[in-house]
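The complex appears here minus one protein chain, its other protein chains still in place.
Which chain is which? They are A, B and C, in the order written, and residues in each are numbered from 1.
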């Protein structure tokens, strides 16, 4: 089958790989019809992880079931399914508490598995023609009859929409709240969209890219351009000097200051500053335990110079980590099905698999207008 | 009246001060019969805060109401009352959500007020014969008839017992959980006691003082002596390599490494290490936004070199801040009244007010056996 | 002052009454500028309660503070304020947990007080020129500068909007949920509106009045006309035979069957039937402990022939009771202020106080188009 393979830093290529196939009785095989490029693919693309060369990337996948294992009970051949990027077993201590992002079975010795991801187990990605899905009865979200017609919406349920939503859950966003979100990449945009859906009274999104801020405004948020600084002051002004009720980090360890160099503690310390006392902060931007490629001495060790004193004094809370997609994807699917949510609003490009390498290049440079790419193998 | 007054670093003195009196119609006046020295008094005592000379210390107070203001409705002369260390108004946005530790009224321009405390408003402390209590209908916990007999238990409801309990609430301790607590000072001991009351299956307490670890074991916990290091390994061993379900920080910014020098990020990074993935950490040890007296460059700015990457990767949560005493003191009073809790177990000394300066000296040095001092003015 | 006075069953009159005035140092005096007629006023109007003749009705009040008591701290003369219908003290066991609808102080011997309400204490109502507001620092919601301009929106914060919202809170409505609401009176409409604001995927409203169902659809819900029966079947069909995730009762003990006679258990048993297994039901329609005027033998004793077996078998939950307005009014005010909610959409009539008797007559008969009346004294 054709697949997008990681060759080394800033080098991906589409080539022929062995066909994905059923390996265990609880697997199904899916013919991929839509698969996104994710911001976290870029960490691997840039060589900022320990990703092995030769592996297939792609963890935001949707397609049609074409074969099922002997022990599969619920999923049928012909079902259109969206696959959560995290692979859970459904029966470990974490999965049974709906913490499928921290499965203790699928990636032995660690908590959490994913398709085509550094450090998340041996699973191939879905930027390919076919994908093997383990523990399929647990992992497949079977889609309603409008699956084809709204494919670009439903594929967002694999990661980006639940991840943005997770940010607002970790932050505890409730109707009437004011919310500040750092980052207007696809995750930040989906966090803003989720906050709007939840009935926030004011959603502020901070970024330096004008095209992305425009999208944020289209989704119902207030865009705050920090390219010349001043975002902190602007947020305090918009919240009568109190700070926002809730904050979301949607950037991660490679966040950048004014002139584009990395300032790892920037977004977190700004969140502590611009969220009010007793407020809550949700962090879905990726931070990693070691980052040997970082310039900053603390960052190499996975540490931040964090304003812990101010954080404590304000009595704030932080929740972190990757989204447990299964905890949210059914209800978000309801919203898409009922035409109450349209996450495909952020899609900028729909491309064949062959053009994936070019898409990686543009997306990695944050080229103007390259917000979100859906590949159609 | 006689009162304990702060004169400057490591210098407190008992002297005659103007009598406390009713100043506003919502005040009451309390004759203090029991008032504790708190670990956070030591931050001020050591000159590690901006406490003004000449102020009366003491925020853990209990006594008898001897006069009430004209608008006081519920509290009566003769009532025995325990006063939460935090002073709330009862009607601001935070008090009405039970966040009385972050009152927006009692200390204008900040969130949170307290008796005799640096940066927490102009209120005098209760290490004195009399105390003025503002917003008395809201702040007084009226005690049951056994108040005199169990005075040393009920006085713990002013701060230390609810603060320890708050640590376990922020950490989300539930029946059957494993819990690790850093610090076996009075707060850590009360956190351990709270975890035991809540039905934790295993409560581990880390400290370097053998007398305090012994007390922890008396309260139902497992003491872990870190004076020669090794606590992290021991906790991992006791939890089958997983780490504890929940963790509590009960030490604060002056936490110390093996040879007694301050290592500000020690307890927080050990918590991230020894709490399991998806676990929750409650921080009630005091951290401050600026600490000009610190040796460490980050600490001066109130920053920690925090293992944020590991924290995020493990999908942990942190809750912080001072206890909202009123959120807990009624139910904890029930437990004392029903003989199901006896927090006075940690009291090591009961002394007259006159001996307060000596008590400060011993307690500040963590002299053997000086766990908790109750003053009886 | 002029006021609307209850004279006996179906008899209310506007007459001159002694001026409201400050009685205690914690009171303020409010000049009423908007005050609604509520569906629960009709229980009193119809003589179905033990309301005393000669009392002033009106518990949905908004106006300007014209005098403050000596102990009032926060509220100022000139403030525009909206008053929660329930009167809380701010310091009892229930108020301090945000359960201001069950205040133990304001109506001694009972849990809960209100203005101009049978069995809810001696307080006069606000369908009058002036209103005395007890515990004013706690009870007044001070409005933002757009208070005048959006008066008909903000006055809904006194009861109807928070009460509808409370129904959805008791029912646990979350984004993506399907919700069924029985009753399209003002409360049911506000429950539907709240569910829409919270991001429900499908909101179904059952009633027999076409004008009200039309309003429900305008607010984003699906109207289900039960005037010829069939609502249960329709809901099951719309939810693929599963029933709704959540249900709300917004009718109360005088609910009626097909030909207009009272069938007290109708809405509750239909809710059990049309809410799915494991679902939750919120009940804000009023049910009363005794109803001597009822025809039904059980109803006289305040009992329902309730489908408890089915309820248990489905593992459902029920939450009940009047709204704790203060728990919601700040955040809902934010939504009005930010133009994200416009509850005045349901206002059908804006009338001077003099026309109140006529308005009661029409509203009581559910005359076509009489959805919600705002009086302007």
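Quick notes on this one:
The rule we apply is simple: a contact is a pair of C-beta atoms (placed from the backbone, for glycine too) under 8 Å apart; a residue touches a chain by one contact, two chains touch by 3 or more.
If you're wondering where the values come from, they're calculated on a predicted model, not measured in any experiment.
By the touch rule given at the top, the unshown chain touches A, B, C in the complete complex.
Residue A:97 is the one among A:97, A:148 or A:365 that touches the chain not shown. In the complete complex, the residue from B:3, B:235 or B:332 that touches the missing chain is B:332.
Within the whole complex, the absent chain has one touching residue among C:124, C:139, C:322 or C:371, and that is C:322. By the touch rule set out above, subunit C reaches the unshown chain at residues 94, 99, 101-102, 111-112, 170, 253, 268, 277-278, 283, 286-291, 298, 301-322.
Listed here are the subunit B residues that touch the chain not shown: 165, 174-178, 194, 197-199, 201-202, 330-335, 337-338, 340. In the full complex, subunit A touches the omitted chain through residues 24-26, 69-71, 73-74, 89-93, 96-98, 105, 137-138, 326, 330.
Just so we're on the same page, only the chains that are shown with their structure count from here on.
Superposing the C-alpha atoms of subunit B onto subunit C requires a rotation of 180 degrees, rounded to the nearest 5.
Separating the centre of subunit B from that of subunit C, both taken as means of CA atoms, is a distance of 42 Å. Under the contact definition stated at the top, not a single residue of subunit A touches 2 or more other chains.
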